[in-house]
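The complex appears here without one of its protein chains, the remainder shown in place.
Chain lettering (A, B and C) follows the sequence in which the chains are written, and residue indices restart at 1 in each chain.
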Amino acid sequence: TKRIALVLPGPITDGTFNSAANKGIEAAKKKYDIDVVVRENTDFAQIEDVLRSYAEDGFDMVIGHGFQFAEPVMNIHADYPKTFFVVNTAQVAAEPNVASFDNRWGDAGYLAGAVAALYSKTGKIGHVGAIPVPVIEQYNLGFERGAKRMKPETQVLSAYVGSFSDIARGAEITTSQIEQGADVVTSTGNENVIGTIQAAQKAKVLAIGTAFDSAAMAPETIITTALINMDVNIDLAVGKLIDGTLKPETYVLGINDGGIGLAPLRGFESKISAEDKARIDQLVKDLAEGKITDLP
Amino acid sequence: MTSDPSERVGFVALQAVTKRFGPVVANRSVDLQVGAGEVLALVGENGAGKSTIVNMLSGLFMPDEGRILMEGQPVRLHSPSVAVRAGIGTVHQHYMLVPTLTALDNIALQQTELGLGRLDRAALAARVRQVAADLGFSLDLDSRIDGLDVAQQQRIEIVKSMMHAVRLLILDEPTAVLGADDRRHLFEVIARLKGQGTAVILITHKLEDVFAIADRAVILRGGRVVAASRVADLTAAAIVAHMVGTADSGKAEAIATGSHRRGGAPAGATAVCRVRGVTLRRANGSVAVSGLDVDLNAGEILALAGVEGNGQSELVACLAGMSRPYGGTIESLGERSDGRRWGAARLRALGLRHVPEDRRRYGIVGPMSLARNYLLGNQDRPAFFRWGLVKTRRLRDAVAARLAEYQVVAPGPETPMQNLSGGNQQKTVLARELGADTRILLAAHPSRGLDIKTIRFVHSVLEEARAKGAAILLQSSDIDEIMAVADRVIVFSDGRVFGPAACDTLSRAQLGSWIAGHQEVTP
Amino acid sequence: MTRLNRPEVYGIVFVVALVVGAILVAGANPFEVARAAVQRALFTRAGFLEALLRTVPLTIMGLGIALSFRAGVFNIGMDGQLIAGSALAVALAPWLPGGAAGIALFLALGIAGGAAWGGIAGLIKARLGGNEIITTIMLTYVATQLLSWLVRGPMQEKMRIIPRSDPIDAALRLPVIVEGTRIHAGFLVAVLAVVATAFVVRRGRYGFKLDVVGQNASAAAYAGMNPAAIAGMVLAVSGGFAGLAGAVEISGVYGRLQEGFAPGFGISAIAVALVVRLNPWLVPVSALGFSLLYAGLGSVAQKALVPFPLINIIEGAVVFLFLAASVMPARVPAGAKSDG
Partner (left out) sequence: MDEILFVSAVLAAGIRLATPIMLAALGETLGQRSGVINVGIEGIMLVGAFVAVLGAVETGSPWAGLALAMLAGAAMGAIHAYFSVVLKAEQIVAGIALLFLGIGLSGYGYRLTLGASGTAAAIPGFRPLDVLGLAGVPGIGPILFGQQALVYLTFAAAIAMAWMFSSTRLGVIVKAVGEYPAAAASAGIGVDRVRFACVSVGGALAGAGGAFLSIAHLWGFVEGMTAGRGFLAIACVVLARWSPLAAIAVALLFGIADALQIRVQSMMPGVPYQFFVIAPYLVAIAAVGIGSRTAMPAALGKPFRPGGR
């Protein structure tokens, strides 16, 4: 039995970032013979102590979920050679026991932007980020490029909440983008994402989910979701640990690894022309084949 | 209580009441009673336990031992509302009025029968005016309390306590803050109440109050009743003898009458403080005094008299460096009021001392020890500090010596100031401010709240300071005190200034009419 | 007094029942939870060292709170002052010499930055009478956002990937003083700060002035002090303590500027100082107590013995228990004593 600790910066109920990691570990629990502990709401100041205490407790693998875990892991990993440290959504690696997993957030944003541009009637689309952490900035960039690829004249609005959890302000920022003419919106972060979806729902405009397939939350509103399968990272990391193939390197998961993806357009296929629908399918294919050159 | 000659059955009675505060026994097996239509004076030295009795009767404290009877029935006055409902009205010396509310709202506070809902202020005001008229008062009900002078506040307190059928009215040192007119007026009210069958307990340090209005007197010493007698059977000397516990009737006589020594105002006196064309404004912006010219001379006591609220407080605060005059200039100890360095700290460094009018507000820090209170105003004096740190032992020794000199009743320099009785707090302030190196002393009501023996002592200290060349400004509303110790007097009355005049040449009647605002003696 | 119907007892019973009930609902064993917390905090080296490490900033900040609260000035914004001090120190770090002098200057810059940030509120209070509760809360929000900008803008590391600054020079790092731990020389800084503050508060002229202003501002004016200036100044002083704590954390622990490295310390510091009634000698004890609490709760979280929010409940409950315990000795038979 391997013992695995998953260290999260937020609560597992946030509906996005942290929930995703929790979902991944739950999935892994069912597949493998592992003992799992999930530590929530880890403040920056506590990270190092938390990592150390799991390592000292003899955990086989400690997963830090978020780029902020990278540095503390690098600081301490040498002291605990028996523990494998994995940083999720970051790109660091070190011999012998640090690996990282990341998703191609930019690609996800690219897909979202492309879809949004095609569904927009006003030619204006919006992205509401929580705080510009690296992955969110990547997504933001991809969103703009993807949109321009489909319709170069598309106007992309972008704004930040200043908080991962301020759902009310997230909703208001979204509302303001809608007032400015945006008719397809998306957002990244934690709880604030829920605010965006609700605002879109109330204003009866369209939204694109991120990370989780969130169609069920607002089936009339959510066209599709730019999937960022952070749960896959975790599942993968655990699997590699169990079969001994985990190496101290960075795994960046794109569409072909199931790291990102585009959820089905449930019920929304009919809202665009067959031609546009085909462009989306083609885009996904191009992405998988590595034919797109302006990815962030 | 066998020494009580009164045959009346007490309306309210304390039986063998003892109250302790930790090691301090504030009241020790006290027996006393007061009958309907009777005025009982409660006298005793500072810390004798008078206020403690008041507090028990008004429901603030419960006795530790003994019991309180009303009409012969034991009662438990465990909260102020119970006392109010029982018909006991109290005018505490420190008025229980909310400064930021209007007079009317302060009265409404106590009117439980009005419920919690909409306050019909017009109806209440009519009722209040009725009560006030019965007492012979006219009141300003719509002003905030913090804009009223003490006499007005006292009237509001009395009216407030009379809004319900009051059968016992307690007044704790009501005359300490009143001028002569207001005092006379208060006594008329008490007489009227007495005529209506109200029992009254009056606490006072002024023996003339006892003789003017009381039927009986109970004298406390060290928490015990040492005498209870009809006033008609007492003399001032006898009261003092009981109070201070001396058998020496000559000494008691001396304390009771005081001695008149005047020695200041040497010819060609040097002015240490010159006030020129000074205009003063009250906190609310109105002009209190304008164009004042006066000198404070070394070796002289200048009395500042007048009904409260005529600018005396503003002048003292200004002379103390706590503010600058609105117009004109002051030159004091070489500093000018329009100079950059003008301020309390600088003047204190130059030898100014100040006994403040409102002791609780300015003079003390209640929770701090007596020793630290002694540092107040002395915080920049090198004597008590080394490298910014207090020389603790030196301070403690100095304070212990001063407290002994002033006979402050306190366990020691580490006692919190707020544990002292009011009079002893005042003594502590005096001990602090009346130092040897004083060049100007601003003494605002220095004897307020003090027992008669201590007042004599304070007067002698003032005279000593004068002899050493201090210039003393004595703010007082007590004509006797002024006549007893001051060399010159200046009177503020309704924006006008009378004097300064030498006390030798001034009659009491003339002084009284100045205070009342008349130039000439009214026949 | 050993009567059991005292109100404190009801309070304690209520709080304990709440927590135990919540733990039982979660299907966990309250004793196991308690054991996990106590064991890690008190009986494991790592747990105790972790607590000790956190004690350093909490002590320094608690002292700053003690000073300002003694003067009746409610500095709620230490978190912002800490950020300002840290940011200033890190921003100017490249120009500092190495070695002891450099470290001293680094810490001094932390103090200066914190003092300046607190001083804004101080100036508004002294000059305009503006209430410090508002200004310090607001300035904290402002500092937080400015930090967010700094680590993504002008002060971001050279790679420009992660929102944080480049590390400060190794020569500016506080040395570890206990081999094999992370206990660094900031510990000595804290000890020094305690001694100095305690002397100032208990015996110093400045401490006396603060007390007078806090307990009776009118008396302070009467005595020749300038209460407004003193109140304004103490905001800068306590801001300096916050800045010092920030600089010590960076120089001693993190080595660079980033977001969220002292989460909620400003609020914790208030509790730390108030629980011991603003007595500087006891501030480190209280800070250690709170740090042990965090370490213990951290262990409960680490073991995931209960759902996470339950840990917040326990945290609140323990603070309530501290409080109930702190009022117990103060309560004596009614009327026997006033506030003294």
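Observations
By definition in this document, a contact is a pair of C-beta atoms (placed from the backbone, for glycine too) under 8 Å apart; a residue touches a chain by one contact, two chains touch by 3 or more.
Please read these numbers as outputs of a predicted model, since none were measured by experiment.
Here is the thing to keep in mind: the chain we left out touches A, B, C in the whole complex. Interface note for the absent chain: among A:Pro9, A:Gly162 or A:Gly261, the touching residue is A:Gly162. What chain A contributes to its contact with the hidden chain is residues 11, 13-15, 126, 132, 157-160, 162-163, 165-169, 171-173, 175-177, 179-181, 191, 194-195, 198, 216-217. The chain not displayed touches chain C at residues 7-8, 10-11, 14, 22, 25-26, 74, 76, 120, 124, 128-131, 133-135, 137-139, 141-142, 145-146, 148-149, 152-153, 267, 270-271, 274-275, 307-317, 319-320, 322-324, 326-327, 331, 334-335, 337-340. One chain is missing from the display, and on chain B it is touched by residues 55, 58, 60-61, 79-82, 84-85, 90, 92, 94-101, 105-106, 108-112, 114-119, 160, 366, 418.
Quick note on the criterion: only the chains that are shown with their structure count from here on.
Set against one another, B-C and A-C show the most C-beta pairs in contact at B-C.
Chain A and chain B, compared by their mean Cα positions, are separated by 76 Å.
One simple way to say how far apart two chains are is to compare their mean CA positions; for chain B and chain C this gives 46 Å. Annotation for chain C: no residues touch 2 or more other chains. Taken residue by residue, chain A touches two or more other chains at no position, since every residue touches fewer. By the touch criterion given at the top, residues 199-200, 203-206, 208-209, 211-212, 215-216, 218-219, 221-226, 335-340 of chain C touch chain B in their complex.
Residues 20-22, 60-62, 320-322, 343-348, 354, 356, 361-368, 372, 375-377, 379-380, 385, 388-390, 392, 416, 418-419 of chain B are the ones that touch chain C when the two sit in their complex. By the touch criterion given at the top, residues 40, 46-47, 50, 53-54, 145, 148, 152, 161-164, 258-264, 295, 298-299, 301-304, 308-309 of chain C touch chain A in their complex.
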